[in-house]
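Below is one structure; the comments refer to it alone.
Only one protein chain is missing from this complex, and each of the others stays in its spot.
For subunit A:
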Amino acid sequence: METTKLPPTSPSSPTTSFSVPSAEKVDGFPRRSMRRARQRRSHSSSQFRYQSSQVELTPLPLLKDAPVAELHDLFCKKLQQCCVLFDFLDCVADLKGKEIKRAALNELVESVATSRGVLIEPLYPEAIKMISVNIFRTLPPSENPEFDPEEDEPTLEASWPHLQLVYEFFLRFLESPDFQPSMAKRYVDQKFVLQLLELFDSEDPREREYLKTILHRVYGKLLGLRAYIRKQINNIFLRFIYETEHFNGVAELLEILGSIINGFALPLKAEHKQFLVRVLIPLHTAKSLSIFHAQLAYCVVQFMEKDATVTEYIIRGLLKYWPKTCTQKEVMFLGEIEEILDVIEPSQFIRVQEPLFKQIAACISSPHFQVAERALYFWNNEYILSLIEENCQVILPLVFATLYRVSKEHWNQTIVSLIYNVLKTFMEMNSKLFDDLTASYKVEKQKELKRDRERADLWRGLEEHQDRRMQMLTEAARNQRNLQERGERGDPPSPSSPQTSHSDQPELKPSGASSSSSGGGESAT
């Protein structure tokens, strides 16, 4: 049925579909190769649906040979010619047409890059139309639903030979000295930008690379679109974080933002702070963090360097989203914390040191040695070490118990020796405090045990109370029923009289409550 969609290619399509099974027998992994080859086919036809009839292209004269008077007209004709789309999965289909378009695109690129005075106003709508027709398309379904950008090879865009030239043309167009933002803004509008942003989900890294540069130029030249672009990037990120967890272009968008943040005016606008707190920090929760962590950390540090007062938001945010089970992410978080501490202002450090070093202590006691090791490396950083030294009175008590315990318990010798070094450093920093803490270690341990016992007692008491309470309510209900039957009045034993008025329902409710805690109740007895 696909052949009906692709009228000019019907003779060749059987050969392509025939060659696939034979190839898959060879590699022994039929599923992947079969799906890859076939879905690419459908991808291209997806675009074809909307092209009503295939046009036969005829070569036009070369731009460089055209008389000046006809140059713009010819340029325009070439742009129109480049609006014709070709099926690239069928590599032998309409080779002549493909070559004509390729040559035309090359000429357009060269002309816009080298010769002055080509870009006149009437060409803007034609150029933008040509670009839109070629690049804007619904991205096909990912051929691999569990596509893992770190593990899997990305699907490359089949029509890249043309698409690349279109992107190249767009880039040259934006970078041309003749480029007039005032003219372009009529055609490169919000709708255009939104479609451009959606393309960042492309699986092809080459396409995303072009998009990144292009969007950056658009952001730089078309000032009226800046706020809109930022807002739409926000929306993409929020959807990525809270809805789909899938978007291929997060790293590229963050890279653009990295340079945008650099240019923010001071003091930071509320909008930008909100972006930091509600978008950038939550981005750390993504499953695929490793793919864009470097760019994300760069953005975060950029914010701090702009305005030190956001430090506390950042550190507390990271602590809130600290990974609980994924040790690889934990190592990344520790790396980012070190980057942040590298540029932190001492006054800001004091504001976050307590929660921060509690977390660092937790990392040091991680049974995963890479996490513990990464945390202990902080003590090799001179700037961090100086901050620790200045605040030794606060920090040492926070981490001492952990260091002391882990130095005796950790399975990994490297960790143990790193901890000894850290303990030694602390001893040199403040030997008095160190000795006090060593002396009180046991007492603190005892206190902790006592607190645990008290907690257990409290909960046991609470649960017993709950059981009694339920019994009472049941009894009260029964009594009341008896009393009513006898037509007498007695004094209700329940202390909370309003409940006796709905004597039927309380029975229902505490039974629900007890079921949630029945496990605890059993263990207590």
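Everything that follows uses one rule, which is that contacts are C-beta pairs under 8 Å (C-beta built on N, C-alpha and C of every residue); 3 or more make two chains touch, one makes a residue touch a chain; residues count from 1.
Please note the rule applied: contacts and distances are computed from a predicted model.
Trainee: Write down which listed name, "Ubiquinone biosynthesis protein", "Protein phosphatase 2, regulatory subunit A, beta a", "INAR1 protein" or "AP-1 complex subunit gamma", is the UniProt protein name of the chain that is not shown.
Mentor: UniProt lists the chain that is not shown as "Protein phosphatase 2, regulatory subunit A, beta a".
Trainee: Taking the full complex into account, find the residue in A:103, A:194, A:350 or A:401 that is in contact with the omitted chain.
Mentor: Considering all chains, including the one not shown, the answer is A:194.
Trainee: Give me the subunit A residues in contact with the hidden chain, please.
Mentor: With respect to the unshown chain, the touching residues of subunit A are 1-2, 4-5, 17, 21, 31, 34-35, 38-39, 41-42, 45-46, 48-50, 138, 140-141, 191, 194, 235, 238-239, 242-243, 278, 282, 320, 358, 455, 457-466, 468-469, 472, 495-496, 498-499, 502, 505-506, 508-510, 512-513, 516-517, 520.
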